[in-house]
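A single protein chain has been removed from this complex, and every other one stays in its place.
And then chain A:
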Amino acid sequence: MKPIAKKPSPRRFHQARWDEPVIFELSQTGQRGVLLPPVEAEIEKQVGNPAQKLPEALRRKKPPALPEMSQNQVLRHYVRVSQETLGVDLNIDIGQGTCTMKYNPKINDQLASTPKLTELHPLQDEVTVQGILEIIYRLEGMLKEISGMDRVSLQPGAGSAAIYTNICMIRAYHASRGDAQQRDEVITTIFSHPSNAAAAKVAGYKVITLYPDPDGYPDLEALKAAVSDRTAALLITNPEDTGIFNPHIQEFVDVVHQAGGLCFYDQANANGILGITRAREAGFDACHFNLHKTFSTPHGCGGPGAGASCVTDALAPFLPVPTVEFDGQKYSLNYNRPQSIGKVRPFYGVTPNILRAYAWIMSLGADGLREVSEVAVLNNNYLLKKVLEIRGVSAPYAKGKHRIEQVRYSWEKLTAETGIHSEEMAVRIADFGMHFWTSHHPFVVPEPMTLEPTEAYSKADLDEYVAVLRQMAEEAYTNPEIIKTAPHNSTVHHTHHDPFDDPDEWAVTWRAYLRKTGQTKRE
């Protein structure tokens, strides 16, 4: 028998590519996935027609226009679509910087799918759900310890929702002191996650953004010029999305506090600082975590992640209701909090993710969490060294310094020398079954690429990823056409971004699509 031949590096890849219609187009009138038996006479006699018991206002006049399909069609559709994705379970997913795409242990999914959890009803009596309340309460306790804050709410369904929860609490705090009208400005930085500015705007604030100083740090002098008696809060991410930790963070906090503002710490980038530095010691009044990043729960493809809002005692009265309380014997839900901002989400949070995060932290312990951060930082700095050896790449700012958990690189030199843009590289990399993300807009770092290796990947994984980047850079110099015309082996097609600010050119629902294309029903 011959030994199996060695495979080339980088490894070859070819993705499925289906001409798969939108599910609404697959619909055929009358097709059914499940045929329900008629209601038995006895049951009908006992129950009557339940639909008639619904209040008039809740009854649909017309049935919803859902796709009508058989089971196997539905299955086929979604399996095909799933073959056209990349993700943390398939590829070396270190290219979605700022998103902390770490491995999500499958055992935690198993725990989350146990009927003990899935069969719970959110309206069940407290005494019958002591177990999950205990887990919520204990996870809150762990996050208190990790952040140094006094109270935590796990109700927000994502990081941005947690930021929004925090800014709402800050607004309520100023209102409680009669300051809400006057304090109408929120300060953030350009390398803070844009959700900080966005959440503040949704909460009705004017937003002031600070640009970095020449070293890439937020500019303290600019902050001093920005604060006033109109400052409601500073919302700042640290480490910022460049992977640079702001060493003057405490001075930032002091300047804002002196002006009477509060300080919120976006800790979605906490994967490199667990057990090393905390919001409390830097003087913050509030912070948040993304459980679906740092604490290893799935990102949910933009669906339910899980956020945690953490606050000091001064802000605790404003936490969303209900809070989970423990009197030493029994867990309970407390709605009686007159200063609460109310609810930010139905019920109590994304419980399956709360359970996963709890399990993940329990499996590691305090020392394990610190080790997670140490390995994440080590991986990142190894990657930094390797990537900088590639032709055409640089890492603007903080020259010669180490980074925390991610780096925003720049292909600027490669673009100048080859005409290939980072967005074209980002399409080409899909041909290798990999992915990278550029950055938020505007591109303050030109031709950006943001990589975050987390603790989950081995040296061999990182080397494999780097080999792909190196090969692409080589192609840019020697065979740019292959990049310009990519993708060749992947499903991704080119999308045109130009019409994005013209609402007539896009639709987010099928109904809107039909209306905007002048069709009533697709033939």
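To be clear about the criterion, a residue touches a chain if its C-beta (ideal position, glycine included) is under 8 Å from a C-beta of that chain, and two chains touch if they have at least 3 such contacts; residues count from 1.
In this text, contacts and distances are computed from a predicted model.
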item	value
Per UniProt, the name of the complex member that is left out, chosen from "PqqA peptide cyclase", "Sulfite reductase (NADPH) hemoprotein beta-component", "ATP-NAD kinase family protein" or "Phospholipid/cholesterol/gamma-HCH transport system permease protein"	"ATP-NAD kinase family protein"
Chain not shown: contacting residue from A:226, A:404 or A:449	A:226
Touching the absent chain when the full complex is considered, from A:115, A:178 or A:214	A:214
Contact partner of the left-out chain, one of A:115, A:338, A:400 or A:442	A:442
Residue of A:206, A:459 or A:488 in touch with the missing chain, whole complex considered	A:206
Chain A, residues in touch with the chain not shown (by the definition above)	190, 197, 201, 205-214, 219, 221-223, 225-226, 415, 419, 421, 423, 441-444, 446, 496-501
